[in-house]
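Missing here is one protein chain; the remaining ones are kept as they sit in the complex.
Moving on, here comes subunit A:
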Amino acid sequence: MTRKYAFFPGCVLNAAAREAREATEAVAARLGIELVEIPGWSCCGASQVQDIERETALAVNARNLALAEKMGLDVLTACSTCALMLRTARQELLAGRKDDINKALATAGLEYKGTADVTHILWLLADTAPEWAPLVKKPLGKVKVASFYGCHTVRPPKVMDHESHLNPQSMETIITACGATPVLIPERLKCCGFHAVFPAEPTALRLTANTADDAKKNGADCVLTPCPLCQMQLDMYQTDAQAAVGKGGDTPVLHLTQLVGLALGIEREKLGLSRHIISTDALLAKC
């Protein structure tokens, strides 16, 4: 399949979740998806700037979208919060804010026209699964995978409207296409706590421990998420969560494209699997 997108990596794919970028780019290259990084993209605000300067966040994301429009491409991101922030901005702009915000963009010589859509790598991979499933070289037949969608992947459904927010299936479609077995856990559509890990740390750690523990109790070899922020929370804080709550602690948490990359037979070194806090060794032994 040949597809081309304006790639919006988002801040964490450039730093602490660098392995997600490596895996996304490796999978895209293998599947013939061309990702052209948006020159000069900025932070989407991550719902934090939106909380204290809503108009600034809207204008900044209008700039991100305008930059993509100059490339004549739709936007693709591999972060659910980035996707929500960009899609929310797009919806507000098209619902009557475009002319107003364009006055701000004009100060930088930019204009938002409203042509570029914003999609998530999850949705692209799920929709095209029948196309790439035949390219799977190493079916993950021994691997049981618990999907964890992440709040901003499916909510609010008026913005994240690609599939049912109550009963989504995109992750399971991809897991199945990889030859692995989906495991449905009660925490599948819950929050990981990432966005309040500092002001509400005890809650965030309990949510993290619950998900890690649920996956293990239900026989999953790993948790799989399409959101790098969820991955960071569930992986980086799982040790602290185990210490605080007394459960979880050894459940590997993979980025979506890492699992797809393994199934496609991409070299493990290109998928950044050694950069996880919770060891992926036992999982990889089954792949």
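Basically, a residue touches a chain if its C-beta (ideal position, glycine included) is under 8 Å from a C-beta of that chain, and two chains touch if they have at least 3 such contacts; residues count from 1.
Here is the rule we go by: contacts and distances are computed from a predicted model.
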Not-shown chain resolves in UniProt (candidates "Tryptophan synthase beta chain", "Fumarate reductase iron-sulfur subunit", "Electron transfer flavoprotein subunit alpha" or "NADH-quinone oxidoreductase subunit M") to "Fumarate reductase iron-sulfur subunit"
Chain not shown: contacting residue from A:6, A:23 or A:59:
A:59
Against the chain that's been left off, what residues of subunit A make contact? List them.
11-12, 14-16, 39-43, 45-56, 58-60, 63, 67, 103-105, 107-110, 151-152, 155-157, 164-167, 190-191, 193, 195-196, 198-200, 202-204, 206-207, 236-237, 239-240, 274-277
